[in-house]
Structures are given as structure tokens and as C-alpha cells.
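Pasting a structure below so you can have a look.
As you look at this complex, bear in mind that one protein chain is not there, while each of the others sits in place.
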Amino acid sequence: MTTLAPTAPAAARRPRHPYLTALATARGRTGLALVGLVVLAGLLAPLLAGHPPTDQSGLTLAPVGTPGHPLGTDDLGRDLLSRLLHGIRADLGIIAVAVPLGAVLGCLLALAAAVHPAVDTAVQRAFDLILAFPGLILALAVTAVLGPGRLPVVLVIALAEIPVFGRLLRTGILAQRSREYVTAARVGGTSGRRILTRHVLPNAADPLVVQFAVSLTVAVFLEGAMSFLGVGVRPPEPTLGAVLSQSMPHLAQAPHFAAGPLVTVTALVLGLSLVAEALNREIRR
Amino acid sequence: MRGHLLRRLPSALLVLAAASVLAFGILRLVPGDPAAVLAGPDAGPEVQAAIRDRLGLDEPLPAQYLHWIGGLLTGDLGPSYVIGGETADLIADGLGATVELTLGALLFAVLIGGTLGVLGATARRPWIRGAVRSVTTAALAVPPYVSGVLLVLLFAVLLGVLPAGGRIPLLTAPDLGVQYLLLPALCLALPSAAVLGRYLEDSLRRALAEDHVRTATAAGIAPRRILWRHALPHALPPVVTLLGIQTGHLLGGAVLVEAIFAWPGLGQLAEQALVRRDYPVVQDLLLLLVAVFVLVQLLSDLVHAWLDPRIRWE
């Protein structure tokens, strides 16, 4: 695959990183714009929201366009715009910690596994075990042990991502190891560690980058699902999943309650998927 | 192939043993026990003590663990603590429902995903490819707990053509059972269908770009024949591996979908049993799920090997 790359003269003149090329495509730009918009909304939440997200009032389920409450209010009279913006903020905070944590731990385990076949077997079976335990059961159990809050949500997401990244990197390492250039380097007397860091890892990293974008979307789902099962972050703090699950009993009378988080989750996941797709296509080329 | 199977068996058993300790341990770590649930919010401590005694919860933990494993090995799962009835019956009923749901979802996933994948890879008109991409993206971007509620709202509340929840076993009354199955299976299948569709599209594209397919096209063989005889067989093996993984995902995702559609499957049973601290049911269920997962992994490896003879087991 790599041998085909230098055919384009422009790329040869000014070597542009393939990720940048990927993100410059229409798909990549749309994705980045969507993600950027949502992230910006979350970052600016304290400035944009007119009310604190937990302030209640007697105004139950006010409709969209109510003066002072552009997105209306929820069942306890809280401003939905404020809850949405702060919810985005909370979600971003969670996934920005949880997914990298899971990725790093998974990669470390995969690297450890590359050292010796016995470790490899142990790590593989540990991954099997995590994958086999249904994620939401795990979530219920972890929260029951740790108590409510952000920590269990972060932990559950990280735990779910560990085997995904670990397996991916392991496959990459195995595939690269058998390549000719690695064999050549080994014959040439390069140390095992140097081969791993200089030759194998950089080439195995591409799928990990794509997976990272995908995992961010999975994290948004997991946060929501945990809120649905009542084991999300500590109320009354809003998250996208928490607001969405609170809106469900009122879906028939007050669909606007659910609309905000629904559109946001969809936009965020859509943006991340587009970015992942764009990267994936460029890497495959 | 048999050698491979034999080589993987010990580690599979090890995974099961570890899972049993984990399942047993997690439950004991979680605060609240079946006696508290049975005693209820109005009872005093002496009621809890009596129930603990009756359930044998005051025995030392290793003894309880061995008692459980001993029962498992002799095929006696014993009675459920809280839900009622025999654990084996509860699991058998739930398993039937979940298998029905998963098979329904798998069918949907393959049908929808297959159609989307083939369309996306072979359609000439750009708008069809665009539409396919929008559908798969939407299916992936909407969480199942939202799509489920939207499906209920549309088909059960607004149109009133399908029941909102519950189950009638397919074998008891196929015509009614299918109507109960339709919505939850569709809801469960959507993300998997999208993943399968994308993967198939990708895989097909590459297969279509390969030399022998180009040669066949140049030789004037009909496109349909090329698709079925040349491209698909090459595109399928990785998709089948993915299907194995997706089956696992479907089983996992069933917890949520079953809750939305009141589908009395293993997911509902697991949630109920965990929330009510029905120790034997949760333990047996978790172990069963791990066993199924291990089995599916083994099978998908085997199928992969069977479909793609180039793979040799190291």
C-alpha cells in the first residue's frame, strides 16, 4: 500500500501529513465543523447560558420561545438551554478523560503483551473477559460499589475501551512484525525496543487514530445509557444523557424537552463519525 | 483446525473460571443483599436476620462460592433468591426470548446492512450512495434508547399498528409473536446494520478493484454475475468476522432494548436480578454470557478460516 504513495508529485514536493489531507476533505471539514460547534457551545456554556443549570422555578415544561427560556424549561422549571450547554460541557469533560485513559491503558497492555507469549495470552484472555461482561451490567456493578459521580462513568467508559484499543494495537504489531522491513532491521542488528518504537509502532498507529474518533462516539452513548439506568453522574448536574433520560416520560406532551440533547448528540456523533471516516479513507489510500 | 480448537480450550476454561470468581466477588462487593430486598422498607432488622439465615448468607464466602460452583457442576442451579422460581427456568425463559430477539435483529442487520453495503459499493448514481451514507450515519448517530422510544411513539402510539412492548413467543403464536418482535428487533439491529453495511461497502469496493475482477469486467461478464461470483466471495470473510463481534454486541445491547420494549429476555432478567440482588441468577447469567461470548469468538474464528483458506493457524 505504501509503495503507491509517492506517485503524486505535489505530495512529494511538500510532504503534507496524511491526517491533514484527510481533514481538509469535504467530509473531514463537515465533521470538524460539527464537532467544533458542539465543543464551542460546551466551552462557552457559562457565557451563553442565561441561568444556572440547576435553578428551579414554578414554570413547568414551558415551551420553546418562552421569554427568558429560548428552549423552554423542564419538569422542575429549570432552563433547558442552560442544561443543554452545561450538559455538553459535562459530557466533553467525561469523554476527554475517559477515552484517552482507555486508549493509553489498552495500548500499554498491548505493548506489554508484545514482550512475551505468556503475557500475550494473559492479556488476551483479560480482554476477552472485559468484552464478555455486558458493559451495562458492569456499569451497574461499578456504580453500586463506588457510589454515584463522574468517576464511575469515566471508569466504565475507559474499561470498555481498553480491550478495543489493546486488540487493535496487538493486531497492528503482529502484522508489522512479519513485514520485510522489520525482518531486515532485525537482521541488521537493530535492538528489539528500537524496532518496536521506530518501525512497528508508527505504522500500527493509524487504525488507533481512527478508533479514537469512533470511541469518542461510543463514550457519548455509554454516558447516555448509564444515565438511563440511573447510574450516571450525580444529579442535579446535567449531562446530555441525563437530560435526555429525564425528558423521556414527557415525550408525548413536551417533545422539545428531548429535542435539544437529541440534536446535539446526533450532531456530535455525526461529526466524529465523519472525521473518523475521512481519516480512515486517507490512511487506506 | 482441531488442533487450534484444542489449543484454545484451556484458556477459554480459564476465562470462565476467572469470570465465575469475578461475578461472585462483584456481587458481594456491592452493598445491599437479597435479605434487605426481601425484608422491604418497613421491616425491622430481625426480619432481615431471619431471611439471611434462611438463604445461607451468613456462611463464609468461600463456602458459598463452592456451594454455587458445586451446584453448577452437578447441573443444579437451585432456586432464585428474590425473583422466585428455579434459576434454571428463569434463565431458560429469558434465553429463549433473547435468542429470538437477537436472531430477529441479526436478520434485520444482515438484510439492511447487506442491502446498504451492496448499494453503496455498486450504485452508479451519486445520490444513491449519498443516501446510503446518510442512512448508515443516522443509524449510528442515534442512540438505541432514543430510536427505541421514537419507534414506539411512531408505530405504537401514533399509528397504532404494532404493540408498544411485551412478548408473545414466536412458537406459541407466530403471527402475533412477529408483531411483538418487529420493533425491538429493528431497534436493536440498526447500529449493527449500519456497521455491517459500511464494512461490506468498503470490503466490496476493494474486491471490485482487484485485478481478477477488473479482468472479468474487461472480458464482458455481466456486472451482477461479477458481484455475486467474484466480488462478494472475496468481500465476505472479514464481514463474517465482524458479524461474530456484532452478535456479541447485539447480546450486550439487548439489556437496553429489552428494557425499552419490556422484552422479558436475559437483559431484563439480569437487570432485575442485579437490582434486587438475586445472587444465584446474576452469577449464573454472567457466567452464561461469558461462555457464549467465548464460544462465539471460537466459532467466528473457525468460520473465518473456513471461508478464507489462505489463513493458516500459527
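Residue numbering begins at 1 within each chain, and the chains themselves are lettered A and B in the order written.
Note that in this section contacts are C-beta pairs under 8 Å (C-beta built on N, C-alpha and C of every residue); 3 or more make two chains touch, one makes a residue touch a chain.
As a convention for this text, contacts and distances are computed from a predicted model.
Peer 1: If you look up the hidden chain in UniProt, what protein name do you find among "Cytochrome c oxidase subunit IVB", "ABC transporter substrate-binding protein", "Xanthine dehydrogenase family protein subunit M" or "GMC family oxidoreductase"?
Peer 2: "ABC transporter substrate-binding protein"
Peer 1: May I ask which residue of B:Leu16, B:Val275 or B:Leu302 touches the chain that does not appear here?
Peer 2: B:Val275
Peer 1: Write down which of B:Ile26, B:Leu106, B:Val135 or B:Val149 is the residue touching the left-out chain.
Peer 2: The missing chain is touched by B:Val149.
Peer 1: Have a look at A:Arg16, A:His116 or A:Arg234 and name the one touching the chain we're not showing.
Peer 2: Counting the whole complex, the residue in contact with the absent chain is A:Arg234.
Peer 1: Considering the whole complex rather than only what is displayed, give the residues of subunit B touching the chain that is not shown.
Peer 2: Residues 30-34, 36-51, 54, 79, 81-86, 90, 93-94, 149, 152-153, 156-157, 159-169, 172-173, 175-176, 178-180, 182, 259-262, 264, 268-269, 272, 275-277 of subunit B touch the chain absent from view.
Peer 1: Which positions on subunit A touch the chain that was left off?
Peer 2: Output for subunit A: 54-56, 58, 60, 75-77, 140, 144, 147-148, 230-231, 234-236, 245-246, 248-253.
Everything that follows uses one rule, which is that only the chains that are shown with their structure count from here on.
Peer 1: Find the geometric centre of each of subunit A and subunit B from their Cα atoms only, then give the gap between the two centres in Å, rounded to an integer.
Peer 2: For subunit A versus subunit B, the centre distance works out to 22 Å.
Peer 1: Which of the residues in subunit A come into contact with subunit B in the complex?
Peer 2: By the definition above, subunit A touches subunit B via 121, 124-125, 128-129, 131-137, 140-141, 144-145, 217, 220-221, 224-225, 228-229, 244-245, 248, 251-252, 258, 262, 265-266, 269-270, 273-274.
Peer 1: Could you list, by residue number, the parts of subunit B that touch subunit A in their complex?
Peer 2: The contact residues of subunit B facing subunit A are 11, 14-15, 18-19, 22, 26-27, 29-32, 137-138, 140-143, 145-146, 149, 153, 157, 248, 251-252, 255-256, 259, 267, 270-271, 274-275, 286, 289-290, 293-294, 297.
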